[in-house]
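What you see is the complex with one protein chain gone and the rest in place.
Chain nomenclature is as follows: A, B, C, D, E, F and G, assigned in order of appearance, with residue numbering initiated at 1 for each chain independently.
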Amino acid sequence: MKIKDGDIIVFAGDSTTDADKNATGDGLGNGYVKLVRDALFAFRPSENFRVVNAGVSGNTTLHLLKRWEKDVSSLKPDIVFCMIGINDVWRHFDYLDPLDKRISEEEYAENIGKICDLAEGAREFCLMTPYYMERNRTDEMRVLTEKYAARMKEAAKDRGIKVIDLQKVFDEYMQGRPGQSVSWDRVHPGSVGSMLIAREVLREFER
Amino acid sequence: MKIKDGDIIVFAGDSTTDADKNATGDGLGNGYVKLVRDALFAFRPSENFRVVNAGVSGNTTLHLLKRWEKDVSSLKPDIVFCMIGINDVWRHFDYLDPLDKRISEEEYAENIGKICDLAEGAREFCLMTPYYMERNRTDEMRVLTEKYAARMKEAAKDRGIKVIDLQKVFDEYMQGRPGQSVSWDRVHPGSVGSMLIAREVLREFER
Amino acid sequence: MKIKDGDIIVFAGDSTTDADKNATGDGLGNGYVKLVRDALFAFRPSENFRVVNAGVSGNTTLHLLKRWEKDVSSLKPDIVFCMIGINDVWRHFDYLDPLDKRISEEEYAENIGKICDLAEGAREFCLMTPYYMERNRTDEMRVLTEKYAARMKEAAKDRGIKVIDLQKVFDEYMQGRPGQSVSWDRVHPGSVGSMLIAREVLREFER
Amino acid sequence: MKIKDGDIIVFAGDSTTDADKNATGDGLGNGYVKLVRDALFAFRPSENFRVVNAGVSGNTTLHLLKRWEKDVSSLKPDIVFCMIGINDVWRHFDYLDPLDKRISEEEYAENIGKICDLAEGAREFCLMTPYYMERNRTDEMRVLTEKYAARMKEAAKDRGIKVIDLQKVFDEYMQGRPGQSVSWDRVHPGSVGSMLIAREVLREFER
Amino acid sequence: MKIKDGDIIVFAGDSTTDADKNATGDGLGNGYVKLVRDALFAFRPSENFRVVNAGVSGNTTLHLLKRWEKDVSSLKPDIVFCMIGINDVWRHFDYLDPLDKRISEEEYAENIGKICDLAEGAREFCLMTPYYMERNRTDEMRVLTEKYAARMKEAAKDRGIKVIDLQKVFDEYMQGRPGQSVSWDRVHPGSVGSMLIAREVLREFER
Amino acid sequence: MKIKDGDIIVFAGDSTTDADKNATGDGLGNGYVKLVRDALFAFRPSENFRVVNAGVSGNTTLHLLKRWEKDVSSLKPDIVFCMIGINDVWRHFDYLDPLDKRISEEEYAENIGKICDLAEGAREFCLMTPYYMERNRTDEMRVLTEKYAARMKEAAKDRGIKVIDLQKVFDEYMQGRPGQSVSWDRVHPGSVGSMLIAREVLREFER
Amino acid sequence: MKIKDGDIIVFAGDSTTDADKNATGDGLGNGYVKLVRDALFAFRPSENFRVVNAGVSGNTTLHLLKRWEKDVSSLKPDIVFCMIGINDVWRHFDYLDPLDKRISEEEYAENIGKICDLAEGAREFCLMTPYYMERNRTDEMRVLTEKYAARMKEAAKDRGIKVIDLQKVFDEYMQGRPGQSVSWDRVHPGSVGSMLIAREVLREFER
Partner (left out) sequence: MKIKDGDIIVFAGDSTTDADKNATGDGLGNGYVKLVRDALFAFRPSENFRVVNAGVSGNTTLHLLKRWEKDVSSLKPDIVFCMIGINDVWRHFDYLDPLDKRISEEEYAENIGKICDLAEGAREFCLMTPYYMERNRTDEMRVLTEKYAARMKEAAKDRGIKVIDLQKVFDEYMQGRPGQSVSWDRVHPGSVGSMLIAREVLREFER
């Protein structure tokens, strides 16, 4: 992916991206987006970038689709990263409000497709798969997460869009240490998991 | 178990028992201990009990042993419940500080034995096994938790002490719903899990 | 009363139902509604329910009537519980603002009737009588509360609607212990009184 | 009672006297003690008094006895008022902790006697009876309160000590309005009840 | 002045009346209005009154005139008390903003006249003079305050309206103690001065 | 007075000096001491000074004497300013606690003498008279303040110590505007009065 | 510059003028504007002035132009001071957001011209140059600041408008002490630098 001086870079997603962004003065949160921005500023001092955190906690693909125009497209970004889907999966495992509608694999695939269409205006677009920080491959939520991630990869492949496979990144990490050691719920990455994600984004800039 | 008018009832344990007891005016926390006390007061209005929360967050058997005299024995309780062990297990899976010593199965068994000895002064004593709210029986932390729980049950059996098998209680619950739906980390039971534990304690009073 | 997987259950009422619901993150308050919800979630894990607290502190039947459409009907509930009336009674005993109008027994009966009409859309509807936690049957506020409760029971009988007689529940309790031991003002039930109310609601689900 | 320029006046008692004195900058609380002091300052501008609030919430005669030397005698007061006893009564009606000892009528009478002995150093000493703001004379807590008040009056009579009969004051008030209209628990007097008590104290200064 | 069961009583004025009313839950402030209300409730328990604090800090007659309709008349009061004028005086002595217009004696007299006209709807109306708690009769602000008070008395006399001469009340007080002992700025009365004002209002009810 | 590079300058006094020094991070308060220090730093940039605020609110000469060793002498100051006495005067006019002892003119003169003795170690020592910001020369507190100030001037004259006559400074100011326009209680100088005091101190440095 | 009794004096500018004005009750901030106002009040007690702080943190000439009508002209000031430009310079050295436009020297000169035109209604108008508190004349931000200041001086000269050369003031100061000793960022003047600026403004009043 090419990154150029003056680029506007938007990260769209859920709480992993959001990382409490409304509580930090700069609107960047304290997760991987902040690390990516700081690294760009620290290691490319002769260039200028605008980095925008467009993550919102609790978002599914459905929520993200609805706010894409306002939160992403309207900024006319040069580069867009999008990590979405873990809440589409999670709602099958936690509180099952009779009034809520769960997003099926098919709907997820469809929503990802629509997001790809909406992102066409950006010079560079990159998806990041949902992941589950549990190394037991028979874990029921991991199994479902992998199915959704597969759908994302399919959708990306069809359209020639880049995908960062974060499950793979964390699987490598979990060879050394259980996922719950950095993430009690196996989803929110904390400062350590954020560093793993940030590294992937930064590597993408150099591919 | 016989419960009598005027009994002093102490619940010893870790954060599941503690349930933020220092933040509630009555020192009872907002977990199962509070529910048990309220039920005793609501449903046995002609009797009087003193219910004491002696749980401390983060405790292993080692911590509990050290404070048993001060926090339990010195109250001269008639009835003692003790749920301890999940932190003995957990320290094998989360942050592994080089300066900390992990408590092995053998040490756990030994510590439980010492606790049983210390509890001899009470008229009634009941152990409650550690549990892990994950229904995948191959989960690595569940596997270890079950080993420790087995040690507790052995120790209890040898001495003729009652044990409530909480893993069994939650396994039954998890036939309907994944453990993470009420407990993100599969350990802290929240208000729903506390109700399940409280019911077991109340049933014990009626056995 | 039949309760089914997927049911939306609304509890309408005054401060006894409200139980500080705006101060708890889940909008359920810390009274009987929370206990009922937790019990449903704990003991029926294979079903899903939506439980709504529609109590507002200080409400009389007049206030409740005015907000029924917005706070109850608009949710299309399957099951509705309604406990209302103690404030209709209380305003005869505390501050008597010349600008306020007191609700007479007749008006109360009329208002209850209207509430019953409005609740017709629900599959199940159950009234709960106002109560006064004072065991002296000559107490002036108890005497008036019982008159209003009688009106509610009449209205319910005429229409074949279920009624839980909470005064009876608390009378049984007060055989063992004075009402003021759990409720300084004999009205707000605290955590112990809430457990008594919650048990009645849960029993109703099993009748 | 004679009050003189330069007098140190101490009010000993429980929460009715205390009235949240630690939360007000002047240590006088917001109850009858504050009203008495303000009235003395407003209506006797050419004299100077030191008024001390020596009430402590929750105190029974037993607690007050233990701290009399430190909180009352050590100030070398010229005038002492003492209102104590409602907590001695109350502990028979609210939470009955098996570890607590209830103070019987006999013990109460004995404690009042000891307080009278300790107060001998003051030039003027005046007792004020406990009261219960419930006009139903068959109310169980009122009945007991009256027994304790009778004991206080006896003790005072034997020693020729002044007594203000606050129950009588509130009974007169309750001819017009129920006690609970100014005091939800029938004990804590609020700003209106405090004015009634303050008037009695001020009248005593003019007898 | 006749006061009757059910009367609505409004106190209009400046900061002396206001007494931080927005900071007290009941909107009564902590000055003389609160004392008057509490005394009415304490000493006339068989009657009901609505007492309204319509004081606003910093008000001159000009400000009060502008809000009279909204804050006083619209409440349809039976009885109105009005103490206003010290800010009309004060602005001649403290910060003299070039953009502010000072209210002359003549304008003050005129404004008081208009207030009297607006107050005609009330069954009872009583003015209270501005006062200055300084016993040196040559004090420049006292001299001016007395001139304004004289204007108020004239206006009242012409219309047969009652006036409470508060300067006289405080002069009597200051025979024993300097005004600054209860009021650093000689204007805000504190709790002691408020008691003096409240007594005058209560005496008016009994004339 | 000579001021030299490296001088330690201490200002001893009461609340006028203190100016809420514990609430400002630099311990200088927000009164004349801060202004003096800032002026020294701004207008003599090639020199370095240490400026210490040793004022304590409510202090009389008696309090100051007791803490002189700890708060002044122990700092080994080169220059000492001392403004003290208004509280010695004030206690004759405000709250007259029977337990407090008022400081007479004679005692004041004696205390000032002792302070002068204690200050002998400093290279430069300067007294500042108490003042009262009331231009009516018959004002009772002004009359007394002038008597105490005269005592201070006498004591200084006897010992050849410099005195700044602040009453004179404020009298000049009050030719244009009443004292209460900058100081409600005629004592605490606010930011405007502090500027007048600071100018006198700075002028002293240049004499 | 002539200053007259009754003048309205407005200070327009950026954060140096603003000085946290929204956090101080009087809207004057804690910088040079407050010092100027206090000095006027302290040293000219027989005159009255209205002093207005119209500084807003972060403002460039572009921002100030946009709000001049609302924040300056609408007040109909007699005297206007304007210090603006350091943010026009600074944006070339700190965060370079691709979406922001930097203000060139030419635009700055043009904006200053427009401000001069807008200020024509005032009787007196005075510009104050931006400055940089760094005594190394080769410092890159100082070099640019001087260029912008030169533009301001040119614009003022063309129109016969007064200019206070603050860089010169601080250069003199920095002969004795480095600029960073009072201003970490060499821009925000703190209390010491504010005193230097205030002195210049006050001197201007006396020219």
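Just so it is clear, a contact is a pair of C-beta atoms (placed from the backbone, for glycine too) under 8 Å apart; a residue touches a chain by one contact, two chains touch by 3 or more.
Please read these numbers as outputs of a predicted model, since none were measured by experiment.
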Among the chains presented, those that the missing one touches: A, B, F, G
Which of G:D94, G:E120, G:D158 or G:E172 contacts the chain that the document leaves out: G:D94
Identified contact with the non-displayed chain, of A:D20, A:D38 or A:E69: A:D38
Among F:F11, F:F49 or F:Y131, residue touching the chain not depicted: F:F49
In subunit B, positions touching the absent partner: 96-99
For subunit A, residues in touch with the removed chain: 34, 38-39, 41-47, 173-177, 182, 191-196, 199
Those residues of subunit F which, in the complete complex, touch the missing chain: 6-8, 48-50
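Keep in mind that, in the parts below, only the chains that are shown with their structure count from here on.
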Shared chain contacts [subunit B and subunit G, defined touch]: A
Repeated interface matching E-F, over half of the contact pairs identical, chosen among D-E, F-G or A-B: A-B
Between subunit F and subunit D, distance of the C-alpha-averaged centres to the nearest whole Å: 47
Geometric centre distance via CA averages, subunit F-subunit A, whole Å: 65
Per-residue overlap in subunit A, given as positions that touch at least 2 other chains: 96
Complete list of chain pairs which touch one another: A-B, A-C, A-G, B-C, B-D, C-D, C-E, D-E, D-F, E-F, E-G, F-G
